[in-house]
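Note that one protein chain is taken out, while the other chains of the complex remain in position.
Showing chain A:
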Amino acid sequence: MQRQHQQHAQLLHPCYSFAADDDDVVDFSGAATQERIAALVADNPILVFMKGNRMFPQCGYSGTVVQILNQLGVPYETVDVMADDRIREGVKDFSNWPTIPQLYLNGEFVGGADIVIELYQTGELLEQIEIAAAS
């Protein structure tokens, strides 16, 4: 499946990101990618699919989620979706969620940046993390 390319938008804002080179034909619905994502989610109790990494988030929304997890002082892993087009598109199918970042706790999809912020503010995020850490 070919995605529409909007390279000009990518230059304007780091949050915009689209598929890579035109000659790089990628199977976005690949079962192998879904298996890789499932394995990542299963192996890491606290996992963020994000743009960039925790030292250098490449999008404000990804940066916010990292800041919150740092604030809570919990160990977590990140996957940089910018490094792999299949993961970037595949994780959206995996969770049926249209945007990055995506937070997973104990194999369960929690939500995107807005949800993480709101759960953090109400204290529910720490509760859920403690449950994830205990199991």
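Everything below uses one rule, namely that a residue touches a chain if its C-beta (ideal position, glycine included) is under 8 Å from a C-beta of that chain, and two chains touch if they have at least 3 such contacts; residues count from 1.
Here is the rule we go by: contacts and distances are computed from a predicted model.
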Which of "Trafficking protein particle complex subunit", "Sorting nexin-3", "Putative bola-like protein" or "2-oxoisovalerate dehydrogenase subunit alpha" matches, in UniProt, the chain that is not displayed: "Putative bola-like protein"
Touch with the omitted chain, as defined above, among A:V74, A:I115 or A:A132: A:I115
Contact footprint on chain A, counting only the chain that is left out: 9, 12-13, 15-17, 61, 96-99, 109-115, 118-119
